[in-house]
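Coming up: chain A.
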Amino acid sequence: MKKFDLIKLPFNKENPITVQVLGICSCLAVTAQLKPAVVMAISVTVVVALANLIISLLRNTIPPRIRIIVQLVIVSTLVILVNQVLMAFVYDVSKQLSVYVGLIITNCIVMGRLEAFAMTNKPLDSLLDGIGNGLGYGIILVILGFVRELFGRGTLWGYPIIEKLGLYNIGYENNGFIIMAPMALILVGIIIWIQRSHDKELQEK
Partner candidate 1 sequence: MTLRNFFDKLKPNFSKGGRFEKLSSTFEAFESFAYTPNTITGGEKFARYRGCHIRDAVDLKRTIITVVIALMPALLFGMWNIGHQTSISNGLDWIFWHQIWFGFLRLLPIIAVSYIVGLTIEFLFAEIRHEEVSEGFIGTGLIISMIVPVTIPLWQLALAVAFAVIIGKEVFGGSGYNILNPALLARAFLFFSYPSRMSGENVWIAADLWGTDAITCATPLGQLMSGQPLQVSALDMFIGTIPGCTCETSVVAILLGAVILLLTGIASWRIMLSVVIGGGLMGLLFNTIGANDYMHIPFYYHYLMGGFAFGCVFMATDPVTAAHTNTGKWIYGFLIGVFAVMLRVVNPAYPEGMMLAILLMNCFAPLIDHCVVAMNIRKRKKRWAIAERRNIR
Partner candidate 2 sequence: MDFDTGRHGSQRPLFVTGEFEKLVPLDIYPMQLIKACIVGDIEQMENLGIYEVEPEDLALCEFADTSKTEIQAIIREGLEKARKEVGL
């Protein structure tokens, strides 16, 4: 498998959220605004990439019976590190994300890629695969965060764009439904729908 494919495939054909359907819960919860969504995407990418790298380096020395525990220890360490970094540099976003940074440990993408890829492949491949999956997760988060913040609050990254365009004066109102989690799931469904209509390979027969 070519190296670039490892990064390209998770964007579209093997996207962790829309095709593999992993990591849905965190994607619904943090995408109410764009900034936490981007921060979360970067955090998950870092965790998945580094966890993949480390596990892949250790893959021949982990006894099979305790491999889940070893994976958990490594992932937890990385998540704690990421949490501390977030609290130090972007404290307001880290307050918004609150529990969900800690829940990256339980994010199915992380464990899924560790089991499926890192345990059986070389370190460089695993690193690229981790980056690819993290970015695939990230692109969906960014799309969702963009739509939900723009139509739900009228701002983008905190900048009150709808107000500046003067749309409130002609009677536009913010959509309260799109901030709720069910609408986020419907939006993910619409993305899956569009993706599958374009790509015949993804349709089951």
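Candidate selection criterion: all candidates are chains of the complex that A comes from, given by their letters.
Here is the rule we use: contacts are C-beta pairs under 8 Å (C-beta built on N, C-alpha and C of every residue); 3 or more make two chains touch, one makes a residue touch a chain; residues count from 1.
In this text the structure is predicted, and so the values were computed from the model without any measurement.
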Result, touching chain for chain A in the complex among 1 or 2: 1
Residues of chain A defined as touching candidate 1 within the complex: 171-173, 175-178, 180, 186, 189-190, 193
